[in-house]
Every structure is written in C-alpha cells, then in structure tokens.
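What you see is the complex with one protein chain gone and the rest in place.
Lettered A and B in written order, each chain numbered from 1.
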Amino acid sequence: MLDKSSFSAISTLLDDRVEGRSLPAGLYTREDVFQADMDVFFRKHWIYIGPECDVPEPGDATVIDIAGSSLIMLRDDDGEVRVFHNVCRHRGARILDAGTTVVSKLVCPYHQWTYELTGELAYAPHMGKDFDKTCNSLKPVNFRNIGGLIHVCLSDDPPADIAALEAVGRERLLPYDLRNTRVAHQTDLIENGNWKLTMENNRECYHCSANHPELCVSFIDLDFGFDPESLSPEDRETAARHEAMYAARTADWEAQGHPSAAIEQLTNCATNFRTQRLIISGAGESQTPDATAAVSKLLGIGRKDLGDMHLWGHNSWHHFMGDHIITAMVIPLGPDKTLLRMKWLVHKDAVEGVDYDFDKLTSVWIATNEQDGSLVERSHAGVSDPAYVPGMYSPFTETQLNWFAGWYVDRMRAHGY
Amino acid sequence: MLDKSSFSAISTLLDDRVEGRSLPAGLYTREDVFQADMDVFFRKHWIYIGPECDVPEPGDATVIDIAGSSLIMLRDDDGEVRVFHNVCRHRGARILDAGTTVVSKLVCPYHQWTYELTGELAYAPHMGKDFDKTCNSLKPVNFRNIGGLIHVCLSDDPPADIAALEAVGRERLLPYDLRNTRVAHQTDLIENGNWKLTMENNRECYHCSANHPELCVSFIDLDFGFDPESLSPEDRETAARHEAMYAARTADWEAQGHPSAAIEQLTNCATNFRTQRLIISGAGESQTPDATAAVSKLLGIGRKDLGDMHLWGHNSWHHFMGDHIITAMVIPLGPDKTLLRMKWLVHKDAVEGVDYDFDKLTSVWIATNEQDGSLVERSHAGVSDPAYVPGMYSPFTETQLNWFAGWYVDRMRAHGY
Partner (left out) sequence: MLDKSSFSAISTLLDDRVEGRSLPAGLYTREDVFQADMDVFFRKHWIYIGPECDVPEPGDATVIDIAGSSLIMLRDDDGEVRVFHNVCRHRGARILDAGTTVVSKLVCPYHQWTYELTGELAYAPHMGKDFDKTCNSLKPVNFRNIGGLIHVCLSDDPPADIAALEAVGRERLLPYDLRNTRVAHQTDLIENGNWKLTMENNRECYHCSANHPELCVSFIDLDFGFDPESLSPEDRETAARHEAMYAARTADWEAQGHPSAAIEQLTNCATNFRTQRLIISGAGESQTPDATAAVSKLLGIGRKDLGDMHLWGHNSWHHFMGDHIITAMVIPLGPDKTLLRMKWLVHKDAVEGVDYDFDKLTSVWIATNEQDGSLVERSHAGVSDPAYVPGMYSPFTETQLNWFAGWYVDRMRAHGY
C-alpha cells in the first residue's frame, strides 16, 4: 500500500528511536505510520475483539469494526463461536449493521443472498445453473477463545506464540467462568490521540496519584514502580510493607492452587501480554469506590479474596475480580483518534438493583477512562508539536513503556519496515 | 494532476478487472481514482446538469456545482439558455451564490465587475485605459439542450456521439414539452458511496422486490431481467404474460406514432445512454402509490396511456410519464460521497392542492431514493473492506452492470489510464 518514500521515512523514524526515551514524533502522528501500524499490529498480530458473552445464545451475532475490517462474531446452532468477514460474496455489501442482533440465517439485504450460521451460501437467486455456491461461503476469520476473550488474527499466517497466552487463559481465566457472564454495561470513548499513547498511558501508574482519585482507592500505583528517593519517609515505609505483603499474599494464593505470580511476554515476541494477580487495596475485593465487591452474586468459583487478575494485550487490558470483570478493547480510528471500548461483565444471573448497584459497579472506570482520555489528548497534542523531542522515561515508573516502545520497533522491523 | 505512481496503480486496477464481475475495490474507493473519474467522466464527457425549466424566464439564473466547477445556467434577454463558469475574470471570486435568482446583469460582489447576460464584461472600474474588457468576458461552457435536459461538456473537445442522444431528445422527449414544465419539488440526498455504486444500483432491479415496496406498485422489476429457474411457477407465468404484453404494447404505441422500442448506446461509445418506453404496472399511468396519474393537468400532448419513457445517462436517470417527470442528477462529492439531486416536474400551470396532491406526486421516489441511499452506503462499506473480492454479476439481472463496468474501463483507457 505505502509508497517507497513512506517506507523510507518510517524506517528512518525507527532508526531514530533512542533506548530509554519515548518514540520519535512521526511514529505517533503520521498517516503513513498509522497505515503501517494497522497492517502490522492489527492485521498481522492477534488482537482482542471482545468477550464471548457478547453472543451468549445460538443465533446471537455482533459486529466488530476494526482495522478497516468489519467482523461478524456469532454463536452457531451448535453453540460454537464463529467469526466471519461481514462482506457479502456477491457485490460486497455489508450483511449486518453495527450492533448486536439475533439471526437464524445471515441474509444480505441487497439481493437476499442467504448464508447459514456456518458461513455456507444457502440461497442466491437469479445466478443461473453454472453458479457454484460452494465457492461463495462467507470468509472465516482465524480466532482463539482465550478464557472467554475472543482474539482474532486477520492474516493467514498468525503468530504461533499465542500459545503462551492460551495457557494463561486455561489456567488463570477459566475459574472466572466468562461463558456465564453478561455485559452489564459498555462505553465507547473516543480518545483524541494515537493508539500507542493510549497503550503507554495504560502501562504506567506514574500519572495515577494526581489524576485518578477514584481508581487509587483500590489500585496501588506503587505496584508499577517507584523511585524510593521520591517518596516521603512514610510513603517509603508503606512501600516496603507493601512489597513484603506481596510476597506473602502471592505465596499464599499459589499454595491454595491459584497461580498468581507475574507472567510476561513483552520483548522478543509477537504476542505481547502480561498477567499477574494483584493485591486490591483497602477492603481488598474489587475496583469500586470503597473497594468492596459491587456484585453479591460472585463469578465462577465464588471467591472475592483472590485480588485482581490483571491482563494486558497490545490492544486490550482486563481486570478479573471476584464479583466482576472489566475488559477494554483499543480500536485505532486514525493517527490521532482511538476508540476505547470498555465492558463490565457480571454473573449472567446478577440483576441490577438486586444483586448490584449500577453506579458502584461502573463509576470507578468511567471516571478513570475519562481522565485517561484527557491525558492521551494532551499527550498527542504535545507530540504533534514541532518543539517535541522524545523525553526520558523514568527508569522506575516507566520501564514498561520503554519495553513497549522497543517491542513496537522490533515488530515493525520484523514486518519489513 | 495525478503523479506517476497513481497512474500506474490505476492502470493495474483496470487490468485487474474481470469480465462478468464487479470492479476491483480500489476503483470504487481510492482518492486518486476519484480524481481520475472526475477528469474523465465529468470533465471530458457530456454530463447532465438539470432541466431547462430551472430557468423559465429571461434573467432567471441558477448555479450548479459539479466536478470542482461552479456553473451559471441562465436564460438571456432573447430567451436563450446560456451556461457560464461562475468565476469573475478579475480575481476569480464567485459571482453568484448557490441557488436560483433573477438578474438583469451579473455583478461580482467583490469589486463590482459587471457582465451582460451574454457574458460580456460591461463595467470594471479603476482598471485604467489600457485594460481590454473584450478579453475578460465570462467563460462560456459547451452545452446541448436535449429535449429540455441541459447537458454540458467541460472539455474543449466534447465527444461527437452525443448526436445519438440528441436524436432521442428530438423524437422522444419533445412530446412531453419540458419547456412548459416547472419544478414542483427537489431533493438533495447525499449517498455515502462512490458514484459508480449509485449508477450500478440504478441499473439493476434485482434488489427492487425486497427493497422498494412503493416503487414496485408501478415498476416491473422483471423488465430488467430474471432467471426463470429462480421464479415460482406462478411468477414464471406472469413473466411470460408480461413479455407477450410488451411486444403487443410496443407495437401498438409505435403504430400510433410513438417510438417506444429500446435504444441503447452502452458499449464502444463515449456517450452512454439507454431509453425505452416501459409499461407501467397496475393502473398503468404513473409512478405513484396506486399507479394512477398524480397530476390532472397532463404534460405536452396530454396522454397518460403512453407508459414511462425511461432515459439513462452516465450521471442521470429520468422517467417521462403523462402527468409528470422525475429527473435525477448524480454529482460525485468524493470517493465515498455522492449527491443525488432529484426534481419532480409538472405542467407549468399545475397548482399544488388543485391539480395534484404533493404526497401522491413525490412519495414513491422519496422513499425509493432513501432506500437506495442506504443500499449504496452498505455497498460502499463492503467494497472498502479488505475482505471484498469482486463478485459475479448475475447473468440475468445484472448484465447492464457488466456493460457499465466494461464501458468504465474502456473510457478510462481511452483517456490514457
């Protein structure tokens, strides 16, 4: 797609990246870099497109638009999840509109070409005797169901190292029984910034104490690094106590059969992820205004003392708690525009107003996302300024960003840029 | 305008076109193809810009913006239609605003340069003695009045094969006396799709039965082809009866001196058109909710039993009926944005509420255009998807599209792409 001068400009920008510093401006702002990002990170890597509970029953179908593609995720008559391209094989019309629906077949509204939920073309009038329906099935999409989180790869050559993430899904996510959850709330927030700034913002908590009062009740910003010299004596003591507590709690959880230590695949890999069972602060149960569980009907194995199983992908983050799950999907819309779609999952039988209070469930992350959206916009405006030069990442609080930037450059190189 | 890499990309896309299938995606979606389309099909071919009844009286003037040009169509003091570029010869300011107005001279609001309705510069203050007004007339535009439908060519070398269309105008359109009509209603609908998808949609009725309940009362979708195998026994009988009826009615009309058989200039030509007198279904008079005439004061020769003289151009379609005319003009605004301007013409003396009911006159095509706009958007979204591959046109119902696609490729080639 990109012409030679774009390739060469991008390659120079990748060369310009300095270890320990944020990326050169053009990698955040240029249209051609955005096209390259879509190609490399959203079409040739595994990406997260939503939880399987988006389509709980046979015939349920939902549309996800990402990286220029429109995808249909549905549950077929055998109860299996399937993912297809939302493109009629006749003249290409969109079959389903955005949103969620229930179908018995997939019927293109243009000329009534009709597909089974398996993707097979069942009916195509006026095409004549020589027309071979078997060559005109809906195009399927590679996907993996990882503990209930649906990941797709739009390329025919998907990275094999998804295997490590699949192991995490089996071992750490299945106890939350995502199959038996439902979406209690969803928000679509457009952040006026590059998707990598959205991801960088999510991978550090250096900005949390001054920007996220609601989240900081339950979330411990020091977990993601600190410079002891920057802390007051009291905070330094707190930090030390906290580190000791981590060792004890992790050992305790693991002894009970709940794997908890950090697993990271963040460098020298295609599929970028991190998971760890985190301690929740204060009441210790959930990311709510008072850190107690918001939902009385608990998920899966029914424990609310197992902290927060966090999971990062390169276009997602998730927190699995005893009473609910938040799951965020990042969908780039342009060099300076990114859709953040967040869903709050609760037990499928949990009833609003009976088993949970809506505001208690949702208010922390609604506030946090709005705050982050504003920071990402501020950040994008700055990197777009001719006066921007890549700044130093904190060696204590922004190590993850340094790794992410390095992984980004490596993956671009691996795909020929 | 376009650089070498665009030329070469477009040429490859034209090579990629496969007979019997829809066009390669880029021909519908790329910005450079859109620029080339404007140059070839809207600046170097004859295009339709509106009916002459837009300017019924001397001094009436209207502005048409198309293909980057702003045109003034006016009726001069001798009652003749004229078309000029809406660009002052001083510093280029627009002389008239969008819309219709009445003028005695054309006065540029910037510095009062003043032109006669013949285009001559009459007045230009402060320009000094050496200034030659005769070199600064408004630039005229090549145009032809074809049975009251004004066609222009923005090039200095207009295609000569407009002659065949002029013959049609003389023979088939003049009986409707478009000079003595008026615009009873006009709609501007923006379709979110490429102009060629708008035209393709207009040239098949494969989609009609499922999408156009209002139109199908008077319009017979089978007229534009069907696969007998796809019809029920009853529908097959209807179709056979209908074909027999066509032969009889056409012979009958022609015997009465009303040319009716199809005339097509659709391949191996510059000027693309088709006309035929079509049978109107049911009551047989007009494209209204019950197929009876909407207007009691009839057009021209005053017959409402002469069916529907349809006419296609490459940026227009028209239906001439006994009581009214609908005339549609297609104005591309971008690769994925097309303005459809439709006008409903009635006898100039027909009075709303007395001679016709507004809703009866307009409701069928208002509904049809909205339905088509939605289909074109759905279609454009699909061809923009990386999963789109050109699909097979039906050999029964989409022959006209196959010809249109072939004509498109031929004309691009003829202009050096």
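As a working rule, a contact is a pair of C-beta atoms (placed from the backbone, for glycine too) under 8 Å apart; a residue touches a chain by one contact, two chains touch by 3 or more.
Quantities reported herein were computed from a predicted structural model and do not represent experimental measurements.
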Touching the absent chain when the full complex is considered, from A:P140, A:G334, A:P395 or A:G416: A:P395
Touch with the omitted chain, as defined above, among A:E57, A:D130 or A:D385: A:D385
Candidate in contact with the missing chain, chosen from A:N211, A:T238 or A:T292: A:N211
Missing-chain contacts mapped onto subunit A: 5, 22, 25, 200, 206-207, 210-211, 225-227, 229-230, 375, 378-379, 381-389, 391-397
Chain not shown, touching residues in subunit B: 3, 43, 68-70, 85-94, 109-112, 125-129, 131, 136, 139, 154
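One rule holds for everything that comes next: only the chains that are shown with their structure count from here on.
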Mean-CA-position distance for subunit B and subunit A (Å): 48
